[in-house]
Structure formats: C-alpha cells, structure tokens
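This is the structure I have questions about; it appears just below.
The complex appears here minus one protein chain, its other protein chains still in place.
Right, subunit A next:
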Amino acid sequence: MRTAEALRMALEALRVNRLRSALTMLGVIIGVSAVVVLVAIGTGAKNAVEQEIAGLGSNIILVVPGQLNFAAAPTQSRLDLADVAYVRRVVGDESRVTVSVQSGETVRVGRDEAFVTVVGTDQYVANIFDRPLRRGRYLSETDVDTRRRVVILGSEVASRLFGDVDPVGRQATISGVRFRVIGVYEKVGATFGVARDQEVHVPVTTAQRLIGVARINGIAIGASGPDEIEGLQQRVVDALVQRYPGEKFSAVTQTQLLGTIGTVLGMLTGVLAAIAGISLLVGGVGVSNIMLVSVRERTKEIGLRKALGARQRDILGQFLIEAVLLTTIGGVTGIVLGVGGALLIAAVSPVPAAITWWSIALAFGVSVGVGVFFGVAPARRAGRLDPVVALRAE
C-alpha cells in the first residue's frame, strides 16, 4: 500500500471523528505551544540580560577587592585613589581606567527630592561605559582635581526633579551640599537591577568628601579589544596582589558575567521547556488512549481489510500514520499558537519573548515522535488482530 493512500485513509478517519480528533489534538497543541512560548520567554530573558551587559560598553574589566562571591558580603574596599593611579600605570593608558565610589543619598531641588545613587567618578567614565550625554558636558580633569561641586544627572533624576525644565546650570542639593548641574545623561536602562538612570555622577574627590571616605569601591578598565582582555585582566590582578601581598583581587569581564548568567538562564529555559514537555507527554498519552479506542471501534473494519488482503504492516501503518497525523497537525497548530502567543506576550507585556528556530524544530520533531511512540502500541494491536475474530466483532 502506498503512503499517499495510507495518508488519505488516515485523514478520512480523522475527518469522520472531527470532535474527537480535535480534542485529542488539544493535548498536543497545549503541550507544543507551551514549549514554544516558555522557551521564547526564557530565551527572551536571556537575550535581555545579555543586551543589558553588552549595553554597559564593550570590553570592560571590573576590578574589585576580594573575591566575587554571591554567597558572601562584598569585601570592604581598601583601594584608594593612589591605587587607581597605580593601576593606570600598569595599564599604560590612564584614559582607559576609571573609578567609582558610591553611596545612596538624597537630592533636593526646591521642595522636590529623590533618593539616588551618587557615583563619584572622573573624566574618563564615558571612555569605558556607554554613557551618552543628552545635555551639558562630562566631568573634567579640573572638576576632579579641584573637587568641584558639580553633578551630572541620570535621565530619570533629571525629569523627576526638573520636569521639562533644562537642569543644566541650575542648583541641586545633595546631602545638604549645594551642587551645580553640568549635564544630563541619556536614558540607558537598567543593568542587573541597577537603575543607571537613577544615578548622579559627581567628581570622585567631591564624593569622597561628601560621604566621608578615602576609599573607592572599584576600578573599571576598558580593554582596547577582545584579544587584550584576558592578558590585561591578569596583569592588573597580579600587580595589585604584588602591591598588597596576601590580599585578593578580582577582575571580572562582561564575557564572564555573560557566561555565568547565560548558564543560569539557559538552565531556567531548560526547566521551563521540560515542564512544558511533560504536558506534551500527557497529550501523547491521550493520543494513545484514543487510538486504542479507535482500534476497538474499528475492529470489524480491520477484519474486513485483512480479509481483502491487507497485511499486518498495512494495518499497522494505517493506524500509526493516523496517530502521527494527529500529533503532527496538533504540533503545527501548537507551533502557530505558540509563536502567536509569544509575539503577543512580547508586544503587550514587559516580559521579553524571543522565538527560536530550534524550539520550533524541536517541538515539531517531538510531536511527530510522540505520535510514533504513542501510536505504535495501538497500531500493533490493530495489525495483529485475528481476522476471523475481528470480522465477528460487534
């Protein structure tokens, strides 16, 4: 018997029991669309985080004291501006090194106030991080050297405190000290939950006095290219360890962060897909069940077909194709719904969803596989029916 013939028979059989076929498919449809949607959300989340990290700038190395360990509190920094100068000599290009010291403070303008992260940094910050200005200017060397009370506002801080008014040249009070606004940053979004638009930047020297410390929190270095990163990372850490024997320093790169976070999010996506996969499995059991019912119902037909010369494999093929057709049609419908659902979620909610070809191919493959796997037992039963017994069946 030709495949085309078997396909025609199977389609006819599904058409005859339209409602039942549709309900059986529903299990597969739900399973497949769940796989597609959840994988899309997982991938979307991963992409979003990767974009955030990449959005920081390129080829950034962050140097922090101690060991980067999410299980322990961060090491209290013992680095100061002299160490920054030392790192600058190690790197060999001072414009590729910048510094940060941070503290949460209240900024006031008139009667409005906002609680923001005050970041003390220097004139090189924009060489390393992507921090485009919307208005005004960056910090200058003189600002840092003379400990000027000037501030650049993150876009959200600016709109909160000044509304539509151009803040450049106006006054703002940080922890009771008056600052002059010299610039406003463009909106850059959040990275790792750090709302970079709610930061304000002041000269590092000013910040140290304002919050009463001589330390800095961290050093950021911009490598000239991806090839330089690893060597530079090692060189800086080695130099710091040499300067402070017995202490630990860590230098992490975006790639490393991406790697760690990518693995975590990849696992998350996997878990989501597995949960969706379970519903696909349940759908498969439904297919198996319905095929068994179908074989029983059509026992007489099977007997007749055998009497007319159908071989065991013809009957097996007929029922197997029917099962595979059920799950394949269900699978394709599920993919269409899943893709539609993912696009809808991405469009109307803040949840990012990215459709991946592999998840569609996988969902399709699995639904065909489910048809074969769960169709085989009923189909074999049909194929093995004794024609005499089958013809007598009521």
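What we mean here is this: a contact is a pair of C-beta atoms (placed from the backbone, for glycine too) under 8 Å apart; a residue touches a chain by one contact, two chains touch by 3 or more; residues count from 1.
Just so it is clear, contacts and distances are computed from a predicted model.
This figure omits one chain of the complex; the name its UniProt record holds, of "Acetyl-coenzyme A carboxylase carboxyl transferase subunit beta", "Macrolide ABC transporter ATP-binding protein", "YdbS-like PH domain-containing protein" or "Cytochrome c oxidase subunit 2A", is "Macrolide ABC transporter ATP-binding protein".
Check A:201, A:305 or A:381 against the missing chain and you find that the one touching it is A:305. Of the candidate positions A:7, A:292 or A:391, contact with the unshown chain belongs to A:391.
Residues 1-2, 5, 12, 16, 300-301, 303-314, 386-388, 391 of subunit A touch the missing chain (whole complex, contact as defined above).
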